[in-house]
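Removed from the display is one protein chain of the complex; every other protein chain stays in position.
The block that comes next holds chain A.
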Amino acid sequence: MTAGGLSIRGLRVVFDGFVAVDGVDLDVAPGDIRFLIGPNGAGKTTLVDAVTGLVKASGSVRFGETELLGRDVHRIARLGVGRTFQTAALFEELTVLQNLDIAAGAGRGPWTMLRTRRAVPDDVAFALEAIGLAGRRDTLAGTLAHGQKQWLEIGMLLVQNARLLLLDEPVAGMSHEEREATGELLGKIAADRTVVVIEHDMDFLRRFARTVTVLHAGKVLSEGTVAQVQADPKVQEVYLGHAAAESEAVEA
């Protein structure tokens, strides 16, 4: 399976008359790390929901050659589209190993499913190392620290063999070192995948984004490299000023 690019045309999501995503066109090339930013309520999460089949949408979303709109959530996932959630969604009563093993297993046949896991599959062992949780593989996911939960989510995407990763605020609530580690992990992941990251954190964005799309009120406001977007007066007006004010408020 070669990494495909993401290509969105005229995407529109309407909730009871409220237009949350309003005619978005978006292209992400294979191997890119695209950051999706925008003020609260801009429609970032809704866009990811539409791509992954969680909400109904009109327009077109292509991953490689395949149209995703209109397919079931689990079918889209099987095509190699993986996502994380704004709040970590793990199987809290299962261990780290079990979480990863389930994520790795959507293609397993009935016979394998009905048997007990005898050894740790290679891809799972690999992911355990990659996310730094090898020493905690028998820990219940629910008892992990916040940052570890986010990594486990990323690890699940790795073993799921997702070629397009959609990460919804993966570093929210992480310490500075944890953010650095996560960013570097993303860089490695992107080598043979396509990564879209929703993020509010500007420092993190400057460090790790390759390209940026700014959403505002359901529309694309600006797009380009970090420098281009930062220099865009429209962006400064609606978003960067807003975020700066916000982070000052948080730090105060």
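What we mean here is this: a contact is a pair of C-beta atoms (placed from the backbone, for glycine too) under 8 Å apart; a residue touches a chain by one contact, two chains touch by 3 or more; residues count from 1.
Methods note: contacts and distances are computed from a predicted model.
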item	value
Name of the absent chain as recorded in UniProt (options "Paraquat-inducible protein A", "Bacillithiol biosynthesis deacetylase BshB2", "Electron transfer flavoprotein small subunit" or "Urea ABC transporter permease subunit UrtC")	"Urea ABC transporter permease subunit UrtC"
Full-complex contact with the absent chain, from A:L36, A:L68 or A:I189	A:I189
Residue of A:G4, A:G43, A:G82 or A:G218 touching the missing chain in the full complex	A:G82
Residue touching the undisplayed chain, where the options are A:A20, A:I37, A:L144 or A:V235	A:L144
Hidden partner interface residues of chain A, rising order	52, 54, 72-74, 77-78, 82-83, 85, 89-94, 98-99, 101-103, 105-108, 112-117, 129-136, 139, 143-145, 147-148, 151, 156, 158, 160, 175, 177-178, 180-182, 184-185, 188-189, 191
